[in-house]
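Omission of a single protein chain aside, the complex is shown with its protein chains in their original locations.
Think of it as A and B in the order they're written, each chain with its own count starting at 1.
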Amino acid sequence: MRKGMDETMPAPPPKRVSPMVAEVRYALHLLTLNKLVLAGIGLAVGLTLLAIIGPFFVPANTPNAINFQLGSQSELGNPNIGWAHPLGVDTYGRDTLSLIILALGLDMGAAGLVVGIGLVVGVLLGVTAGYIGGKIGEAIMRITDIFLALPLFIWALAIAAVLTRSLNSLIIALATVSWPGYTRIIRGQVLVEKGKPYVEGLQAVGVARWRIMLRHVVPNSIFPLLVQATLDIGGVILTLAALTFLGVGLTPLVPELGQMVSNGTTYIQIDPALITIPGLFIVAISLSFNLVGDGLRDVLDPRLRR
Amino acid sequence: MRLYEYIVRRMILLIFVLAGVTLVVFYLSHVISNPLYLYLTPKTTQAGIQALIEKYGLNQPLPVQYFKYFIGLFTGDWGYSKLATQPVFTAIAQRFPNTVELAIAAVILTIAVGIPLGIVSGVMNGKWADHASRIFAIVGVSLPVFWLGLLLKILFYYDFNVWGLPNLPSSGAYDTILALSHPAGLSPTITGVPLLDTLISGNWVMFSDSFAHLILPAVTLAFISIGNITRIMRSSMLEVLRQDYITLARSKGLTERIVIYRHALRNAMVPTLTVSGLIFAGLLGGAPITEFIFQWPGIGQLSINGLLSNDLSLVLGYVFLTTIIIVVANLAVDILYAYMDPRVRI
Partner (left out) sequence: MGQATEEVLSKKDNQARPVLDIKGLMVDFTTYAGVVKALDGVILDVKKGEALGLVGESGCGKSVTAATIEGLLPDNAHVVGGEVLLGEDDLLKKSKSDMRKIRVNDVAIVFQDPMTFLNPVLTIGTQLTEVIDMEEGIVDKEALKVLEEEGKPKPPTTGGNASGKPWKPTRSLRKKALRRLATQALSKVGLPDPDRIFDEYPHELSGGMRQRCMIAMAIARNPVLFIADEITTALDVTMQAQILDLLRALRRDFESSILIITHDLGVVASICDKVSVMYAGSVVETADIREIFANPLHPYTQGLLKAVPKVMGEKELDSIPGSVPDLIYPPAGCRFHPRCQYAWDLCAKEKPPHIETAPRHWVECHLYKEMKTSG
């Protein structure tokens, strides 16, 4: 022990934590630096809450509460309608605010389902393709190539054309087309991880392959998937709204954002609010998830760190 | 020659992808719904149905039907469109130049605005100019196309009307009534693209009319692509400015201007231009929604109408064309990439 060392040392460095915790802390710190991302997170959380809790405050019969009288006067804040309808009424006389709340749930739920199914299927196939490889892997990747050849909307268009018109078909159609993206991502990650020494070590000790995949490889590859999934929710919402706007998949009374815009086009000159308000909510959902996804991607980016 | 081999390989891949895409849709359309509906009218009798089945070979095994269809695609027989009362191929071919016109206009706008915005954003990283363009870009990509189109229509067509301002036309590629009444009309059709044709033949009245009609749909399309391009250009610039050779360039005493334009841009442009190529290809796919909203007579609108009236052969034909365009564009972009970056050799 050197004399004099203790008394004169400057404040000691902070306690050392495990590298994982330090990484997460640093990631969160980076995230908070970007105010836009914080806004996005706030917006996303707010919308989700609204979608989940809102319906409890909405009269249960809203979709069928048709009142053509009201509808024909539809204008935002029209004094005849009064503040019982803060966002006005739609073409059928139903309260816009209530419809929006219900629609939020439907849209976000559908998008979540699409991405969720896509993730599960995509990850399973991708991990298989990467880890097992061989003929099966090749076949999976070829199929992936086919689906990735066209943009999402065109595929959705094609598939929607042949399926029956319903929300479920739309969800299935969209999910079918989104899994390939995740497959490609995770396969790439798996290939990288496979080459790492620890995998060989685990195999040598006798750990089952699927266990290695699930408990070690997947957690290490999860971040890029997370980023893509977040961004995809935004993208799926847009595509879904576009399809319903065109009239594919839903009946006019269903509370869904694209559908509401579509209903509003007949009144485009009288009451543009019928179009702008649902649209704004679509933008809000899409924007918030894009912001979050973007922020996550920046955090991930090794070049922007430190 | 290696380039030649590369192209051939990609072409084979293209055929493979085409097969895959058309197979999926074909299979779905024949198994889940029944193509017979295409040809049925309320007056068809039982015998008539049988005749139809015979005529269109609908009783043959599915793979055979598909095979025939697939070969037909390559020989120009894309089936018949009930909606357009024309062969699918003709219907699409007639409208394709209009889509091209819109795509070119949108791409020019996108590049002219998006690239400088991205450069400024990258160079001024962290300052307000950067934040402003980032917000602009991310909002741009979060907008639903149909909503943006409708919004622009409301503002520049309906509202301008009400406010007494000259309004921009909101439907069609040109004023058909004007075309009919104008002595020269729209002829001669040289390229088939109305804007170019009227320009070439000096038909200023129709040219300015076409141009006016082009504004709103092109801006709608461009708005979203600009968001994309700006973000890519920005991140590309940031990546490049971080490189060691930029430090060396600065250490040589070069002005910041030269450092950015000669050293940084040459490197940063590469991914951006390739993406622009892909965007153009995507736009050639017709941006169906935009065409639908502005009733632009292109292949996108055609496909949507086909979709809505269950005209499957139309939709399939459209998908076929779009796939070819996109895959070929990808190939062109890859070749362009190799050309621009001397390190990459095929």
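Definition applied: contacts are C-beta pairs under 8 Å (C-beta built on N, C-alpha and C of every residue); 3 or more make two chains touch, one makes a residue touch a chain.
Note that the coordinates shown come from a computational prediction; the quantities given were computed from them, not determined experimentally.
J.: Specify the residue from the set B:R9, B:K68 or B:R262 that touches the hidden chain.
T.: B:R262
J.: Among B:V120, B:A249, B:V275 or B:L316, choose the residue that contacts the chain missing from this document, as touch is defined above.
T.: Reading the full complex, the residue touching the unseen chain is B:A249.
J.: Tell me which stretches of subunit B touch the chain missing from the display.
T.: Given the touch definition above, subunit B has residues 243-245, 247-255, 258, 262-263, 266-267, 270, 340-343 touching the missing chain.
As a working rule, only the chains that are shown with their structure count from here on.
J.: Any idea how many Å lie between the Cα centroids of subunit A and subunit B?
T.: Inter-chain centre distance comes to 25 Å.
J.: Give every residue of subunit A touching subunit B within the complex, in rising order.
T.: 36, 142-143, 145-146, 149-151, 153-154, 157-164, 234, 238, 241-242, 245-248, 258, 261, 265, 268-269, 272, 275-276, 279, 282-283, 286-287, 290-291, 294, 303
J.: Which positions of subunit B touch subunit A when the two form their complex?
T.: Subunit B reaches subunit A through residues 13, 16-17, 20-21, 24-25, 28-29, 32-33, 131, 134-135, 138-139, 141-147, 150-151, 153-154, 158, 239, 242, 282, 285, 288-289, 292, 303-304, 306-308, 310, 312, 315-316, 319, 322-323, 326-327.
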